[in-house]
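For this view, one protein chain was removed and the others were kept in their places.
Letters A, B, C and D mark the chains as written, and numbering starts fresh at 1 in each.
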Amino acid sequence: MVTKAIDMSPTTKPGVILELISYNREKYNKIDSTDPDELLTHLQPDQVNWVNLDGLGNIDIIEKLQAYFCLHPLLVDDVLADQRPKAEEYDDYLFFTLKMLYKIDGTSIDYEQISFVLGSNFLVSFQEKEGDLFEGFRERIRLDLGKVRKKHADYLLYRLIDIIVDNYYNVLDRVGDIIDEIEETVYENPSNETFYKIQSLKKELIYLRKALYPLRDALSKIVKGESEYVKEENIRYFSDVYDHVSHIIDSMDTFKDLTSSLMDIHINAMNTKMNEVMKVLTVISTIFMPLTFIVGVYGMNFKFMPELDWKYGYYVVWGIMGLIFISMMIYFRKKKWF
Amino acid sequence: MVTKAIDMSPTTKPGVILELISYNREKYNKIDSTDPDELLTHLQPDQVNWVNLDGLGNIDIIEKLQAYFCLHPLLVDDVLADQRPKAEEYDDYLFFTLKMLYKIDGTSIDYEQISFVLGSNFLVSFQEKEGDLFEGFRERIRLDLGKVRKKHADYLLYRLIDIIVDNYYNVLDRVGDIIDEIEETVYENPSNETFYKIQSLKKELIYLRKALYPLRDALSKIVKGESEYVKEENIRYFSDVYDHVSHIIDSMDTFKDLTSSLMDIHINAMNTKMNEVMKVLTVISTIFMPLTFIVGVYGMNFKFMPELDWKYGYYVVWGIMGLIFISMMIYFRKKKWF
Amino acid sequence: MVTKAIDMSPTTKPGVILELISYNREKYNKIDSTDPDELLTHLQPDQVNWVNLDGLGNIDIIEKLQAYFCLHPLLVDDVLADQRPKAEEYDDYLFFTLKMLYKIDGTSIDYEQISFVLGSNFLVSFQEKEGDLFEGFRERIRLDLGKVRKKHADYLLYRLIDIIVDNYYNVLDRVGDIIDEIEETVYENPSNETFYKIQSLKKELIYLRKALYPLRDALSKIVKGESEYVKEENIRYFSDVYDHVSHIIDSMDTFKDLTSSLMDIHINAMNTKMNEVMKVLTVISTIFMPLTFIVGVYGMNFKFMPELDWKYGYYVVWGIMGLIFISMMIYFRKKKWF
Amino acid sequence: MVTKAIDMSPTTKPGVILELISYNREKYNKIDSTDPDELLTHLQPDQVNWVNLDGLGNIDIIEKLQAYFCLHPLLVDDVLADQRPKAEEYDDYLFFTLKMLYKIDGTSIDYEQISFVLGSNFLVSFQEKEGDLFEGFRERIRLDLGKVRKKHADYLLYRLIDIIVDNYYNVLDRVGDIIDEIEETVYENPSNETFYKIQSLKKELIYLRKALYPLRDALSKIVKGESEYVKEENIRYFSDVYDHVSHIIDSMDTFKDLTSSLMDIHINAMNTKMNEVMKVLTVISTIFMPLTFIVGVYGMNFKFMPELDWKYGYYVVWGIMGLIFISMMIYFRKKKWF
Partner (left out) sequence: MVTKAIDMSPTTKPGVILELISYNREKYNKIDSTDPDELLTHLQPDQVNWVNLDGLGNIDIIEKLQAYFCLHPLLVDDVLADQRPKAEEYDDYLFFTLKMLYKIDGTSIDYEQISFVLGSNFLVSFQEKEGDLFEGFRERIRLDLGKVRKKHADYLLYRLIDIIVDNYYNVLDRVGDIIDEIEETVYENPSNETFYKIQSLKKELIYLRKALYPLRDALSKIVKGESEYVKEENIRYFSDVYDHVSHIIDSMDTFKDLTSSLMDIHINAMNTKMNEVMKVLTVISTIFMPLTFIVGVYGMNFKFMPELDWKYGYYVVWGIMGLIFISMMIYFRKKKWF
């Protein structure tokens, strides 16, 4: 999608949901609400506040968040419109946007843009649709598993990005499985179905690439320490995500090469089949055309055709035709045509 | 077009129009004129002055503007000739030139070069033809909507470039639509018409690329703060346009890959069709050549052909031919030739 | 040509011509000579001295110029041998070499290497052959048109390079025209002639690229202010030539893509034609092979063939053959084979 | 493999083996153990301690190593998951991971990830599977051959990486041999078998590239002196490995080009064969179709066909057919169709 306008059907409007999770080492609180005014009163200055918005259809809510967090108008534009992944440092916060991938029905891939605003003690996340990959992680925060309750908002951002990037591996694994699957059949059976599978793989890789290359650039900005909202001690975590993205890009390039190799194999198998067809045609024609000519000769009605009166003429003709047939077969066998 | 000379038909000469819009927070004034001397007297030193020239055919007007704004001869050359998009800092102003895209009749794309000279309190814009994308924006200035009346000339330049770049999205959306449209038909029907559509898409993307890559470079110059005529506080706006152009370039590359994927599908569909044709030919030949040979045998006029005198000879021949026919059909069915 | 030795036939030797143009705001003098000793006495220390040498066959003259201007032996080697375009700063002068393009008979392109040595008050130019693109410009110097008489030797160098680069546009325009011309015919008529035209275009673009990319690098060296022999104030002029070369390279890349697109169209048209031929063959074979088989059946000479004795047997056979013919036609029409 | 989880079958669990080799100029000690607690007590602070772990299935052991050497959790994640080759400097050690290549049965290639943690007096190596390339080198340490006993842990790391990289040469040599082998047969015999061999070569090169490019980047980090755990004096050794990896990459690129050249040759040979088949078909058809037509003419049963009654009609027809045959042969011979 290149459209700047938000791509969203009106039925998702009731799905607009605001959620606040605030925590520190000791405390944990979670509030769901559709009223931003009420929700924002619960922000705790001495805790990490994660405000999550599902659904971008309610401009009213977004404007209230914008006013509360002093969000720059350009930032809000970027949240609402389809954007390439990027990290952008503003005076009071860091803006980070990327694509979240879902598998739908286990076959096609769905993209959702997710944007983050990271301040000193808050993280606002904007999602296009309800439902995300973070359910298990929310539970880990509540139960105080892992380090997240001991860390600040930048670590929270790292964890969320890491979960999204980890999900890319799932998508790539599926691509790898399909490649293996195609490879087993393409040599034997270069069907159109195989060809379409290869094409749809290529398409998925094209879209993945569009999501991943800018993401790597965005992460590299943070890794270089250009943001003051990511603490020195936590840069290593973002560096790790950066390595994962690089690894995924490598794998993607590898898959791209394998896919184009599959294309070559498909084309070669098609050509081999065609060659085979042509050989059958040629063998049949080359054998039967001379024979048909011969029998045609003795089907002529000339009055004076001495052979016709020979007693064994008929058998002689069969003999000649048999010789032609056998020598043809030897010739084609030598040429390895069948 | 590579020609340096201006590409313009004489009939557009009467279309040469000078327009001055000067404004600040309180005041707004708009003057249309064909007399530069008179128009230039209305420039307000304490306001933002936007001088717009439609049509480059009247050298006289251009020379008067050149004299008034002390434009460098090389700059004027660049305005008059086809130029690659660029930003160039002169002592007294910033020069910026890019391509404006129009859709004509909703199908083909028209390019127009637009050049800007940005000074501390003025912006001069040079357009090749009458009519532009700014009509709605002029109205917004007049009605004091948005921030433009509160800002300086550099913000005006940003808005104009942003409007032009936004229009690129429209062009790309159309390319995306055509790709979707072709994709639906190309698997089934690899017609030449489809092929020509793919080719014209490729051509549009080739020209787009030529317009966009240098534009990104030009914007990056401004984003890096190399120009003193774009204020620190407004660089973020140009940075936003820069991101849009990067996004468009990403999409363009994606579309390029999709287009070449469409080509592969088209070629494969062509080959599949060809294969099908060859198979029909081979099946028909392989079945009827032996049969025709057999009936030819019994069309021979030898005096001594015992089979001819058999009572059921004719039926035996039909039986043999039936057997050949059926075994051929089984053979081809096994080979999945039809 | 990769050869380091000078590519020159002995007949051009008499064409070796030395020319000196010295000028400043007030004075202008032009001397033609074949005797370097005599000519060099006319150099004016307080004027711009342009020494031009046509023809590199007379080593004697070159050695005298080398001695007079203290030219480095490597520099002289570079002048005499085929060189990639480059700018090289020596202690006492700037060395610049590039390719000059000519159209010969309006069709093929001829390359000539031209080298410049720019000192503080002189410019020496070395050309391989007599005749160049500067005739009109010499006249402009004489008549004191433009700024050249008011400027120094570096501006003279700029003007000469600018004239050479401008001529590249002519060559590219011709390429563009041929592309348009081919595009009109290639869809309908994929002849070999078209194919050869496309190939020769590709070849011209390959050679152009070899001349242009290093030229851009050479100019960028000057634009970055690395040479003390090009004054700060004149760098903008070289920067303008740099932009032109970048523009030409962009156009060249565009043309390269268009050319390979033409190739695709040609190949597709060839394949379409081939498909058409194969369809004709298949249609004809598929219709007439069964028919020929049928008439063969009733050409058999069996004694007992009841159909032969039927009164309307002949007409029945015609009827059956007519049915087969019509159903085949309907089948092929449905498959859109013709 | 893109999976982050460790790819390991449970049967390798018993293969988990811990090994400690500690040495300096005078002393040498080697301990095998499955109990990390016991093993770690044998570390000698004044010697080089090489701790090697074969098999990553026992999380318990890894956690004890992690605790002892204060390994960062991200580092342990990297050891356990499939990782792109990289060098990463931590506060107390340098982390280095790369791929080890094995030839299995002399044909297919097996990859194993090996990770190193280099501290001031220790080197920990993590291998996925039992068995490695270092057996001969362990013996060299024991016998005090070469410089390793006189050097520190960073030299030990260099030697291990060098051994792994040297083994890449073996893999590449094999690729080169197969290319030579294919080249000898592909011109004559473009079989599918050849094609599959080429494809499997391409696949091996694709995977090799994925292992090698990041390895070069990782080594370049060390060569630039970014790690404090590699001493200045030993950087030259890593620089040498870096050169080897560059050389291997060059060779790999060369092989890639040669492989795609083999593909071209294969395709051309296929096409040549196809052409040959088509020519045989065309020659046979072109000769026998007119002849069969002629004999068909004289097989017609018209009452009034004067030729049939001619005495030498039959011989005249043979003569005409002979003429047609000979002129066809001359025609095809001239066209060089056989």
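Here, a residue touches a chain if its C-beta (ideal position, glycine included) is under 8 Å from a C-beta of that chain, and two chains touch if they have at least 3 such contacts.
Because the structure is predicted, anything quoted here is derived from the model rather than measured.
Enquirer: Relative to the complete complex, which of the depicted chains are touched by the chain excluded from display?
Expert: The chain that is not shown touches these displayed chains: C, D.
Enquirer: Among C:119, C:146 or C:313, which one is in touch with the chain left out?
Expert: Answering carefully, the residue with contact to the hidden chain is C:313.
Enquirer: Out of A:85, A:299 or A:313, point to the residue that touches the absent chain in the complete complex.
Expert: Of the candidates A:85, A:299 or A:313, A:299 is in touch with the missing chain.
Enquirer: Taking the full complex into account, find the residue in C:133, C:291 or C:328 that is in contact with the omitted chain.
Expert: Touches the omitted chain: C:291.
Enquirer: So that we can see where the missing chain sits, which residues of chain D does it touch?
Expert: 166, 169, 172-173, 176, 187, 236-237, 239-240, 243, 246-248, 250-251, 253-254, 257-258, 261, 264-265, 268, 271-272, 274-275, 278-279, 281-282, 285-286, 289-290, 292-293, 296-297, 299-305, 337
Enquirer: Can you list where chain C touches the absent chain?
Expert: These residues touch the chain not displayed: 1-4, 72, 74, 77-78, 82-84, 86, 88, 192, 195-196, 199, 202-203, 206-207, 209-210, 213-214, 263, 266-267, 270, 273-274, 277-278, 280-281, 284-285, 288-289, 291-292, 295-296, 298-301, 305, 307-314, 317.
What we mean here is this: only the chains that are shown with their structure count from here on.
Enquirer: Chains shared as neighbours by chain A and chain D?
Expert: none
Enquirer: Hop distance check: chain A to chain C, minimum number of steps through touching chains?
Expert: Tracing touching chains, the least step count from chain A to chain C comes to 2.
Enquirer: For the sequence-identical pair chain C and chain D, determine the rotation angle of the Cα superposition and round it to the nearest 5 degrees.
Expert: 145
Enquirer: If you average the Cα atoms per chain, which one ends up farthest from chain B?
Expert: If we average the C-alpha coordinates per chain, D ends up farthest from chain B.
Enquirer: Over half shared or under half: which fits the residue numbers at the contact of copies chain A and chain B, same or different?
Expert: Different, since under half the interface numbering is common to both chains.
Enquirer: How many angstrom lie between the CA centroids of chain B and chain D, rounded to a whole number?
Expert: 42
Enquirer: In angstrom, rounded to a whole number, how far apart do the mean CA points of chain B and chain C lie?
Expert: The separation of the two C-alpha centroids amounts to 26 Å.
Enquirer: Provide the list of chain D residues touching at least two other chains, using ranges where the numbers run on.
Expert: Answer for chain D, listing residues that touch two or more other chains: 299.
Enquirer: Looking only at which chains touch which, which shape fits best: line, ring, star, complete or other?
Expert: Graph shape here is a line: each chain touches the next, no loop.
Enquirer: Using the touch rule from the top of the page, what pairs of chains touch, sorted by label?
Expert: Contacting pairs: A-B, A-D, B-C.
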